[in-house]
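Missing here is one protein chain; the remaining ones are kept as they sit in the complex.
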């Protein structure tokens, strides 16, 4: 690394942002022409490391660029050999390796608020990837602060949403941090144009190369969902291959009889799930969510194939499976409508739509998202009760609900008893509501009759 | 008109609004007791007649009250013996009987705009009943005008939404109309407290009495859906009985392999549906919708069990099956997101939520709903293309989509080619988006450090 | 209660809702003509009493109808001879007379939340009447409960908003209450068709008759504003008479030099106002608001002449003067934008619009308004600082502001120093924002070229 002219550019690049337009005649450190300057460690970077080919190459490349690298791998419920990843990172020269089990906090602090919000992006996507990003990045920033690192790095691509979600979280929680996003650095992405380049680099640098061929799409997994995109899925017309899904059974192969569950809510979050027939129940957030994943997965619940609008302005096709999240979405919607006043619900619905957009766009740690989370949480104070539902062949069916705090009043609504209600009032209600409509008609009529 | 006891009532009615309903009065004109009055016709009323027990009793009661009664029965796709209903009405003394086939206009002028709007009430209800009401009432008003009737009447209850939907349409289209809603007239509803009273009245008045026992719930059917409510369904906890559904097969009994359909849209409405394997296709609105009902029905698509918020302020439990509507909702959502700009979609989504509320509350014929329909229609100009989907065991799965007008750009979004996109731009994008977040953090930090 | 003719009416009233109003009935209990009934008290009614001709007549009429009448007069800052009103009520037979000074709670619990919300109806009306209604009715209900009264009554007309605001508050806080609104009871309003009838009735019943002629408009005054409507103002084209305004000087006659004030806010409400030149300051809510009224009034601030949309669906013309409220609206807006994050503000702005509608329509005591007030209050946590402004000739001019919690960052925004900001980032920001726009253009171009 000594005396590398290109490193000066890179250095300047990192120091001054991407604003490289220096002719770089002299090294800004040594005030010497490039060839004579000596480069020392640029500092410490905490790299979000997956154990895969990409981030392994990034690890080595960052070292090559003069950084001390700490790797960090979050366990948010994905299937992964964490020990192997640890060893791999160490063998590739990571100064320190963090493997963090974030599953419980992921459920309680990120998924639960999303359930309260009925967060759904563009009417369909339950935000399984989006919601994991601030959780992962928050811990990364904690490690960076604790380890005195000025840099964080990740392997997210330059066209996606995840780079934004990671980085906005980083900037929000650690405003001075410097972010190294290799897939946005021309020096990096022009060098590693295809997978072949990464493979060659890996071989040259002692990085273990995957032996099984890569699936012709990319995928992201966590406790909440698995997403599939890119590769052959980029053609929006072509159907998803049958064997794609890992978290849910195909509805065709799912059991021929439903499982009936009862979910109990308090303050808008589940506090217990019971298998009605088997009597089995779960009552911690992580257990509840994992059990719903198991049940939903068994019955093929929560598969969608959509085209969505990314924050950066392009449309992309994504396939998602969200078994437990889908069950909860429906159950929560039901108990919420059962217990919440109509007009509160209407306002809360609007806030939920905004929350989903913020979450999708990476603004979890923003003043507006904190504000909206507070408001939504407030709205959930009395969202309490039990919902019975069945899961069967890819579908969730709400069967019934009860609540100690419901605004449902069986006497009031009954067709058989009058309750505390005078039908005559409805006449006045309707006639007053018609005042505007009749005026509108009158005016149109007047207008029409003149022509 | 002097001395007409019933006319006095009518007169009082006109003078004081609906506040009459006392049998025991002196005529305010003659200052004579009622018996000395001479009875003449109060005028003509167009009654929305279903052929069932309730509206048959209303027909006779209206005659008894001194009205000439014209019955009107709309065919909006419900299963019904229209000839029998006609004969029944005639035999009960209807001055004139109208049976009107509104199915085609129901699909084209009411369901299609709802599909364009992705109209869904409280995130779940596809508004099958709501959307039929303005269609039915519009024709009723046309008949009333054409026949010179000053009154319209219906059998809707005093606690429901339908009375509002009917009457707001009537007032909007015929502001001077007088509405007779017997279930809100104490004289009527105190006389007919239970079904037994209606049965007795029917027997006394030669109204054919239904021989099969009534289902322990009420039901409303049209081309778009069947709704079930009241009776044993009023307990929100109890599950719907298995045999309830008439329009859809139980998912458990549905075929074990999916049907794959291709729906072609233009301007946001379907113009063709094709069964991919069988090659069969439909291309008129009514045929398309009927075929989707058949397909959805076969596979148990579109069942929901919800508690919803009525316009009059109470919560009610409803069970709905909307086979074709559910398929269209999903297919339209897919092609719309595929072809519509993200931000237009966001605004349109908000308008759609408003449209659904208007529709639910009975404001189809209102200036605001006309305005919103216009705007939504405008937004659909380029919502065009084909969606492939499968229906299976109660679920609709989107499989793929294509469009000549899609904003989806495979090159732009591809992970494998760069397209007309510079990843470096994302850095600036993220950093500028972070300006606010970093400022917020800075201020919090400053504030924190002072305490 | 047997034989009480009026009780029969009441009974019928309870059974059939408001549909009674016929003097000429047989008692449904005794089946006897009215004259044989024995009259007893129907119960106690708390009447919102203004001391004026209308409510004095209502007082006497209620007694005539068989009620025990408690009068209640709220001091919410209007100019009034409260002692005289007390004596008058007593002399007219009120069982008990309450004169309640609600000024402090009116400011703190009703005006302050409206200031936080920037509550403004249809972009112009600062809701001075609306905000007083729940304050007045709340106390009325407290008195009714405390005195064991089953009835409340008021003199609001049947076409206005106030009847709704009063009564929704009553029903919300005392669901079982019975409301007597004489101006909606045909027996009453048909008897008192014009002012002349009231005058005659007053003379007959020993009610002191006003000696000064009534202004040719009606008016409603409280601490926050005076409204003028009806009478000659009903013609929307005719200009308001010069002498109309009571709370503000005409701008033409106002001083020729401004007064400069500094208002200090904390949590979105004013905690101090200082006259910059005179050094004079006020720091309790009521003093602050009164002083702002004085200052605004002196300079003719806060006059508007509008046509607005009533809740009952008609348009009405109103003229308002809101001196202090107008100053606060502008000052609060300024300090809020100065201290609140942009996106929080955007959401809060939407909530404020909703709040204003609720307030206007009478839903202060509703679950949705409580929810929205909570959210808005939350948004105000850091709305803190000082605003300097001048009032002059009908106008409020913001001159400057400062805050210990402002998100305004002089270095960041400066054109002279770079601050923690890289202009290059803006390029990426713009280009990413342009992705959608370029795609849209591309597609239009393609489409165009094909035709």
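General observations
Lettered A, B and C in written order, each chain numbered from 1.
Convention: contacts are C-beta pairs under 8 Å (C-beta built on N, C-alpha and C of every residue); 3 or more make two chains touch, one makes a residue touch a chain.
Because the structure is a prediction, the values reported are computed rather than measured.
Of the candidate positions B:293, B:366, B:390 or B:403, contact with the hidden chain is made by B:366.
Contact with the chain that does not appear here is found for just one residue of C:191, C:298, C:374 or C:438, C:438.
Here one chain is not drawn; of C:79, C:211 or C:415, the residue touching it is C:415.
Within chain A, the residues in touch with the undisplayed chain are 5-6, 9-10, 13, 16, 18-23, 185-187, 341-343, 405-407, 409, 412, 420-422, 424-429, 431-433, 435-436, 438-440, 442-443, 447. Although one chain is not displayed, chain B still touches it through residues 16-19, 312-314, 341, 343-344, 346-348, 350-351, 354, 363, 366-368, 371-372, 374-375, 378-379, 422, 424-425, 432-436, 439.
Across the interface with the omitted chain, chain C contributes residues 17-18, 118, 122-124, 157-159, 163-164, 167-168, 171-173, 175, 181, 183-186, 189, 194, 218, 230-231, 234-240, 251-252, 256-258, 303-310, 312-317, 333-334, 337-338, 342, 345-346, 349, 353, 357, 362-363, 365-367, 388, 392-395, 397-402, 406-410, 412-416, 421, 423-424, 426-427, 429-431, 433-434, 436-438, 440-442.
Just so it is clear, only the chains that are shown with their structure count from here on.
Between the CA-based centres of chain B and chain C the separation comes to 37 Å, rounded to the whole angstrom. One simple way to say how far apart two chains are is to compare their mean CA positions; for chain A and chain C this gives 45 Å.
Among the residues of chain B, those in touch with two or more other chains are 18, 186, 342, 406-407, 409, 412, 421, 424, 426-429, 431, 433, 436, 438, 440, 442.
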